[in-house]
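In this view, the complex is presented without one of its protein chains, the others remaining in place.
Each chain gets a letter, A, B and C, in the order it is written, and its residues are counted from 1.
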Amino acid sequence: MKGQKRIRDYGIRIGSMETGRLNSITDVQGVHVGHCTLQGDDINTGVTAIKPHQGNLFREKVTAASYVINGFGKTMGTIQLEELGTIEAPIVLTNTLSVGTAHQAVVRYMLQQNEDIGDTTGTVNPIVCECNDGYLNDIRGLHVKDEHVLQALEAAGEEFLEGAVGAGTGMTCYGLKGGIGTASRRILLGTEAYTIGVLVLSNFGRKNDLTIDGFKAGQLIYRLDKEKELSSDKGSVIIVLGADIPMTHRQLKRVCKRTAAGLSRTGTHFGNGSGDIVIGFTTANKVKHYEAESFIGIRALNEKRIDEVFRAAIECTEEAVLNSLICADTTKGRSGHVIHSLKEYISEIALNK
Amino acid sequence: MKGQKRIRDYGIRIGSMETGRLNSITDVQGVHVGHCTLQGDDINTGVTAIKPHQGNLFREKVTAASYVINGFGKTMGTIQLEELGTIEAPIVLTNTLSVGTAHQAVVRYMLQQNEDIGDTTGTVNPIVCECNDGYLNDIRGLHVKDEHVLQALEAAGEEFLEGAVGAGTGMTCYGLKGGIGTASRRILLGTEAYTIGVLVLSNFGRKNDLTIDGFKAGQLIYRLDKEKELSSDKGSVIIVLGADIPMTHRQLKRVCKRTAAGLSRTGTHFGNGSGDIVIGFTTANKVKHYEAESFIGIRALNEKRIDEVFRAAIECTEEAVLNSLICADTTKGRSGHVIHSLKEYISEIALNK
Amino acid sequence: MKGQKRIRDYGIRIGSMETGRLNSITDVQGVHVGHCTLQGDDINTGVTAIKPHQGNLFREKVTAASYVINGFGKTMGTIQLEELGTIEAPIVLTNTLSVGTAHQAVVRYMLQQNEDIGDTTGTVNPIVCECNDGYLNDIRGLHVKDEHVLQALEAAGEEFLEGAVGAGTGMTCYGLKGGIGTASRRILLGTEAYTIGVLVLSNFGRKNDLTIDGFKAGQLIYRLDKEKELSSDKGSVIIVLGADIPMTHRQLKRVCKRTAAGLSRTGTHFGNGSGDIVIGFTTANKVKHYEAESFIGIRALNEKRIDEVFRAAIECTEEAVLNSLICADTTKGRSGHVIHSLKEYISEIALNK
Partner (left out) sequence: MKGQKRIRDYGIRIGSMETGRLNSITDVQGVHVGHCTLQGDDINTGVTAIKPHQGNLFREKVTAASYVINGFGKTMGTIQLEELGTIEAPIVLTNTLSVGTAHQAVVRYMLQQNEDIGDTTGTVNPIVCECNDGYLNDIRGLHVKDEHVLQALEAAGEEFLEGAVGAGTGMTCYGLKGGIGTASRRILLGTEAYTIGVLVLSNFGRKNDLTIDGFKAGQLIYRLDKEKELSSDKGSVIIVLGADIPMTHRQLKRVCKRTAAGLSRTGTHFGNGSGDIVIGFTTANKVKHYEAESFIGIRALNEKRIDEVFRAAIECTEEAVLNSLICADTTKGRSGHVIHSLKEYISEIALNK
């Protein structure tokens, strides 16, 4: 976004469904995304924050679900998310060794906004996700601080950059520069249109496995490449899925699970060393912290209509990964490591596809 | 029921909550239970059927959940139950080697009632649960036939026998005669009263572990006993939980999980060889097979009120196990094996408690 | 096999790894597969049996795991499989309404082979899996009988047919004739070569989603097709994965989970109405029923080497699905329904790919 050339701008259209206005998770009404990028010398890291809505999230929780594709990861907050089926704090993404810091920052942010937490009511459950950017970033330096998390939260809006930005600054995907990518789809259910969007933090995959809309781009890149070294399939990917479709936790979890199919179409084998985690929410069916009634009315999807939602989740995920690659610039980082951008190969790929 | 002397009739009151009218799972409006008992020579087995409501269950499914306490068991149908959160056929209990037969019988029963199944619509998912009654029953003889399942289904009503009857005919629990037991509790949520009930098929536990309302009855029995042999903690227990409380699948699953606490208060260690499975449903929030709308309205419990439901599930389970014991008569079975009734010890227990 | 022309014979090579001798699950030493096919008038159904080894499986269980990709299915036996991590009876595949019959037949078969079951030792846990062949088969007729299961068990050997045979006789996959398919891969781990194989019962997918090695074959077929009707993504797929690689239950479960990536590369969205179940076993680390020792030595894979096993599982699954399609002949069945073979389109696909 924000003037960046995305995968569709190269004539590559994933799937058949209509996109949202921005082709972004922020097409889901109320969802905002913000970054804080840290760069300099050996530092290539940052924070990305996703706010599910613009009200008080602790007081009006969103229905949520998570799914672990491969669990070699350190994401925090999913135990409670799964038990209660809600998210009550912004979702924050950062590097693996900074999740504790990010957690602490979200706690401070939530305490500031809610005087009741830890005083007259219970505590709060931050959702913090991560990938390991240690190849390009001095991850041992623990450069992410409280204020960077707050900056990402404050920067959150409808339009945001993709690629090597925020938590994606130092990430590597299919041996190329990865990072933040997003996409969305519109779905007609009954007489109304709904939106589903995905944001990925991409940091997984082996270079010669990269597949673009069925084309084995990675093998071409590998042949073009001078370096000829095979990366291994490790690193992780975080998938945040947002929707405005009325669903229960169980239904939403089924949708989250489908994102794995989108990932796998980009070529991955869900390597052992990868933490592949999905966090999903819907802005329908909000749950009040101070609910006075004994029972609450919610709306559930007629499960026979869920196939289109599955398809949309898969299309979004595949496209979001490709956007994360094509928007990311070649990056030089820690110890002189360089990771090249997909942009350097895209015209060759377009010729051969 | 039906004139049987139950654990409360011996002055033992489990917990503090009010019971339903019959203190039975059938206190949940519409739930019926029926038995078919097979006895003679080496045969001590049977079938118990639970119908969640009296309409067409395939066309009006009940919201459901399951929970595996210990999975050394052969219960059928839980994969789909968990994926879709519904039950669409009566729940049938029988012996371990007859689950296939019972499954086939339920299929026939459902095909007869629904001409669309397997023709113009999909198939059907029977729920068949089991315990191993091989100590008292010639289980290798495969004596349960299609017609016995149908007889149990046809016999289903509000009042039913407990103890050594139906699927419970040959079961052994804490080294004593076990089988079918039930109990229920009433809960006030908001301004309305709701009912939760549990039916157990008890076939687990080691004799000297039996605990009755905190009293180590098993150790007393063990001392009184001439035989002095220690049974091992294997066999299995099936717990069927019914309610009329509006809940989602996720909430109901949490309630199902609590029944383990009720079981453990009767003294069990959830032995390796035991298949301890919980099947739960609520008659609120029915799901139509031919739903025309894209979205359906359902009611969910305000989760802050769920503690009373947890407590009720635990009380019901503990009491249902004790009812299964105290209602069961001493039984002689395969190869002359004899399993004694708790009744033989209950006055001694009452004196010492 | 047995002279059938498979997907490789059309020049389509899935992945980069070496296949086993037969490119079949039976390349895993000791694994045998047998079919019983029922065909005539409205009948198109059958049974396929997989034996993990040729000894007494109850006395020497194989280490096993399962994974539910989508749970709209009626597979039996996975609760115990997951709790104990073993399989102790042949795996049997058939149609959805015949799983009870198949279960009963396997019980009889196991009782006959093991006089101790249900007498001096516990019971047995059959693994029965299914797909719904109701479009081509009179599934309401319940045509599968005990003897058909036994015939499949007796027919089991190293070489077996693929396509519209055994349990695959009436199955439909991507709107084309599906059924049984298999593939295998060889892996060098340390100094030794190991084998992993997959057998699928394919009955899933929407016609225009079919993807063959990245090529959107389904869209081509859809354009070529006169009928132009869109099938929906329901039906199910069963994936049986066998290996001779020393792994624990946990490791094997991780491998089972990867087969979903292989499936998704053939184009599926894991539709709501599909029961997509994986059953995996390894012939290494057998578990004795009458183990005398308190502890047993087993061998586990160094988890850093598991990526190659993941890759092999994915390649096998993708190729097995394609083999199930290309080996299946056009089939006419119930009510005159006809499902065409991929063979009718393959030359056109080869031209356009």
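We take it that contacts are C-beta pairs under 8 Å (C-beta built on N, C-alpha and C of every residue); 3 or more make two chains touch, one makes a residue touch a chain.
What you are looking at is a predicted structure, and each value in this text was computed from that prediction instead of being measured.
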Chains shown that the absent chain touches, full complex: A, B, C
Candidate in contact with the missing chain, chosen from B:185, B:286, B:311 or B:343: B:311
Touch criterion as defined above, residue of A:4, A:104 or A:219 at the omitted chain: A:104
Full-complex contact with the absent chain, from B:107, B:124, B:221 or B:260: B:260
Those residues of subunit A which, in the complete complex, touch the missing chain: 68, 70-80, 82-84, 96-97, 99-108, 111, 117-119, 122-126, 128, 132, 134, 139-140, 142, 234, 273, 275, 277
Touching residues (missing chain, whole complex) on subunit B: 70, 211, 214-216, 232-233, 254, 257-258, 260-261, 264-265, 268-273, 303-304, 306-307, 310-311, 314
Residues of subunit C in contact with the chain not shown: 83-85, 189-190, 246, 248-250, 254, 287, 291, 293-305
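Basically, only the chains that are shown with their structure count from here on.
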Chain closest to the assembly centre - both centres taken as Cα means: C
Shared interface numbering between subunit B and subunit A [over half = same, under half = different]: same
Averaged-CA centre spacing for the pair subunit C and subunit A, given as whole angstrom: 34
Whole-Å gap separating subunit A and subunit B, where each centre is the average of the chain's CA atoms: 44
Touching two or more other chains - residues of subunit A: 254, 303-304
